[in-house]
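Right, one structure below, let's go through it.
One protein chain is absent from this view; the other protein chains keep their places.
Up next, chain A:
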Amino acid sequence: MTELPAPLSYFQNAQMSEDNHLSSTVRSQNDSRERHDHGSERRRHGNTESVSNGRAPSSSQQVVEQEEEEDEELTLKYGAKHVIMLFVPVTLCMVVVVATIKSVSFYTRKDGQLIYTPFTEDTETLGQRALHSILNAVIMISVIVIMTIFLVVLYKYRCYKVIHAWLILSSLLLLFFFSFIYLGEVFKTYNVAMDYISVALLIWNFGVVGMIAIHWKGPLRLQQAYLIMISALMALVFIKYLPEWTAWLILAVISVYDVISIFLLLDLVAVLCPKGPLRMLVETAQERNETLFPALIYSSTMVWLVNMAEGDPEAQRKVSKNSNYNAQSTESESQDPVTESDDGGFSEEWEAQRDSRLGPHHSTAESRSAVQDLSSSILASEDPEERGVKLGLGDFIFYSVLVGKASATASGDWNTTIACFVAILIGLCLTLLLLAIFKKALPALPVSITFGLIFYFATDYLVQPFMDQLAFHQFYI
C-alpha cells in the first residue's frame, strides 16, 4: 500500500485542539517508492506529506531513510503543486482572521489576559515592560514543556481514555463555546437582532456537524473548512488575550524552539540518548503494535484503521504499519513541547469553570498530534496518485496570529498586513522546497515566522513612513 486510498483521505480525521503551538514539521514522502514498497508506508506515504511539529522527524527520519531512492523529479513536481495546495488554506485562514479583526472590535479590545501570561504590560517603564513580557513568554513555554511531558507520561501509562476524552473535550469547547462568542460579537458589530432560539439552533448544528466532520467521517472540503474556522477562532483568541510584546516574543521563541526541538530530537534519538524518552515512546508504541494507538493518533490513518480493521489481513498489516509510523510520529510530536499555553487561550473564567467541572485538563501534545493529523486532513487529496502536504494546525494558527496582530496594531495598517502575508507565504514556499530536498520532517514555523517578523517590524518602521509620504505627494515609484 503506497498511498492512502481515496476513501481514506475522505475519512480523514481532523482533530483540533487548543494547542496551536504545535510547531509543524514537514515530512515529505516518496510517492514512487510507496507504490512499490510496503515499508514505505512507514513514511506516511499516502496522500500527504506531513508537516508535523518537529517530533516526528526522529522517528520518521529513521523510517524514511530506509527508502532513499526517491524520484527527485516527482518530488519537485509535486513540491510546486503542494505549495499551491498549501497557499489556499493558509490564505483563507488569514483572510478570515484579518477580516474579523478589522470589523469586530471585540478582538482588539483588551479584556484581560490569560493566566499563563500573568504579568501585565501596562507598566511605567519600558524596561519593566520588557521584563514582564520575557517572563510571560518563559511561563508559556514552560507550561508547554510540562504539558508535553504530561502527555508523554499519559501515553506511556496507557491512559488512552484520558487523552481521547481530552481531545474530544477541547474540540467541543472550540466548536461550541468559541464560535458562540464569535457569533455574538459579529451580531453586536452589525447590530443584528437575534433571538436565543435561532442562535441555539445555529450553534448546535454548526458544532455537531463540526464534531462529526472532524472526529468521524465527512466530506473532505467540509473538514478542511472546519479546520480553517477552528484555526481562525484560536488565532483570534490569541490575538485578543496576548499582550503585544509577549505575543511577538512568543512567536519568535516558538519558532526558535521549533528548530531546536527538531534537531535536538534527531540528535537525541540517533546519537546521544538511545534510551531517551522519545525513543522509549516510539519503541513502546511499536511493541504495542498500535492497535491502541487510535486513542492518541487522531490521524487519517487511524480512522482508516478503524474502518479497515475488519478488512483483509493485508490491509490490516498495512494499517498497523501505518499506525506504527503514526504512533511514532505522534510520540515524537508529543515530545515536542512547542505548544503554547495549553489552555488554548481560554479565558480565565472559563479555565476555572472547566477545571472545577472536569478537573485539570491539558491539551497539549495530544491535541498537537491530533492537530498534526488534522492538518493532513486539510491537504490530502482524493486522488490516490497525488501526494498531499500536511501542515500542522498550530502553524495555521501562528501564521494567522502574526498577520492578525499586524493588521490590528500596525501603524502601517494594510501595508504591513500585506507585507507579512507575502513574507509568510514565501517562507512557506521555502519550507516546502527544503522539504522536497531533505525529505524529512521539517519545522514549518521558523522560516515563515522569521520572515513575517522581519517584514512586520521593517514595514512598520521603515517602509510605512516612506509610502505614506509618497502617497501624500502622489509620487509613484
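Assume a residue touches a chain if its C-beta (ideal position, glycine included) is under 8 Å from a C-beta of that chain, and two chains touch if they have at least 3 such contacts; residues count from 1.
Operating definition for what follows: contacts and distances are computed from a predicted model.
Colleague: Given the options "Aph-1 homolog B, gamma-secretase subunit", "Exosome complex component RRP43", "Elongator complex protein 5" or "AP complex subunit sigma", say which is the protein name UniProt records for the missing chain.
Modeller: "Aph-1 homolog B, gamma-secretase subunit"
Colleague: Given that one chain is not shown, which residue among A:Ala99, A:Val153, A:Val208 or A:Leu470 touches it?
Modeller: If we include the chain that is not displayed, A:Leu470 is the one touching it.
Colleague: Quick one: say which of A:Ile84, A:Val153, A:Met194 or A:Val208 touches the chain that got left out.
Modeller: Among A:Ile84, A:Val153, A:Met194 or A:Val208, only A:Ile84 touches the chain that is not shown.
Colleague: Where does chain A touch the missing chain, residue by residue?
Modeller: Output for chain A: 72-73, 76-77, 79-81, 83-84, 87, 412-415, 418-419, 422-423, 425-426, 429, 432-434, 436-437, 455, 458-459, 462-463, 465-471, 473-477.
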